[in-house]
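Right, subunit A next:
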Amino acid sequence: MIEFKNIEKAFGKNEVLQGIDLRFTQTGRISAVLGPNGSGKTTLIKSLLGMVLPDEGSIEVNGQPIRREWAYRNQIDYLPQIARFPENLRVAELLRMIKDIRGGASRDEELIERFGLQPFLDKRLGTLSGGTKQKVNLTLALMYDSPIVILDEPTSGLDPVAMIQLKELIRQEKAHGKMVLITTHIMSFVEEMADEIVFLLDGKIYFRGSVAEIKTQHQAEGLEEAIAGILKGQLATANRSVAPKSALQSIMSHLQTA
Partner candidate 1 sequence: MRAILQYFSLLATTLLLATTAAAQPQTLRVGPEEDYPSIAAALSAADSGDVVEIHAGTYYEHGLVVDKPLYIRGIGYPVLDAQEQGEILTIIAHDVTVEGLQLQNVGVSYLKDHAGIRVRQRSRAVIRNNRLVNTFFGIYLERVHEAVIENNELSGVLRDEASSGNGIHAWHCEKLDIRDNWVTGHRDGIYFEFVDNSKIVGNESVGNQRYGLHFMFSNHDEYHHNRFADNGAGVAVMFSKFINMWENTFEHNWGRAAYGLLLKEIYDTRIEDNHFIQNTIGINIEGSTRIVYQRNEFRRNGWAIKMAGGCLDNDITANNFRSNTLDLVVNSNVNNNTFTGNYWSEYNGYDLDRDGTGDVPYRPVKLFSYILDQTPEAIVLLRSFFVSLMNFSEKVSPVFTPADVLDHQPSMQPLSL
Partner candidate 2 sequence: MLKILKYSTYDLLRSRWAYLYLAFFLLFSGGLLYLSGDVSKVVISLMNVILILCPLIATMFGVMYYYNSREFTELLLAQPIRRRTIFWGQYLGLAISLSVSLVIGIGIPFVAYGILHGPETWNFFTLISNGVLLTFIFSGLAFLIGLKNENKIRGFGLAIVLWLFFAVVYDGLFLLSLILFKEYPLEGFSLAATVLNPIDLSRIMILLKLDISALMGYTGAVFQKFLGTALGMGLSLLTLALWTGLPVWTIQRAAKQKDF
């Protein structure tokens, strides 16, 4: 169980999270955290991992507050958004190192096979392509069989074959009764995979519900259209209240990427 209680976080004057209350209780469920750029998705996830420290509020994992704790991270598999690795390490060394530091059983070989990483094991991380790096990233994230799986932009840079394998893997995790949190910009991916959607806007939860609910609420054929609907509505209110330029820009850019 994960619970965010009134989370607030500002980076300087930029208030990224403005009072988030969120509970994930059900296992075997995939939740997608969506929102335009700068809406606070990554900050929210990083605060769950203790990498970002909220200004206000508390986060609990399995009923325990996580502030200044570290052992709870054993319960979490985390895939960071941008795969950044020590450049002069080889893939195999990196895997060995993380296994050494973390200890315990891992299923890295299975994942290596799944993503076809064998030929790259002796390559330095600095020389890998973006997609291969993402596969390494996925392997690192998922090689521990933890009850909570958090994937920040898992699809970036993946080729269709890898994409299919990823989806298969996520479904498998779900089937194993894990709690999966995903952020992504690929709406088709969400539509296909997610059981529920949490939509963040300007640091607040704008919507939470199933894909079907969001579609009916916005009378849209697809999820993409529904989201666009939300954002247009937001744009209209923003126009009325003379929204700051940055909010407009962020919405516009979201429309382009989505």
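The set was built so that all candidates are chains of the complex that A comes from, given by their letters.
The rule is simple: contacts are C-beta pairs under 8 Å (C-beta built on N, C-alpha and C of every residue); 3 or more make two chains touch, one makes a residue touch a chain; residues count from 1.
None of the values given here were measured: they were computed from a predicted structure.
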{"item": "Candidate from 1 or 2 that touches subunit A, complex-wide", "value": "2"}
{"item": "Touching residues (chain side subunit A, partner candidate 2) in the complex", "value": "11, 46, 49-53, 68, 70-74, 76, 78, 80, 84-89, 97-98, 100-102, 140"}
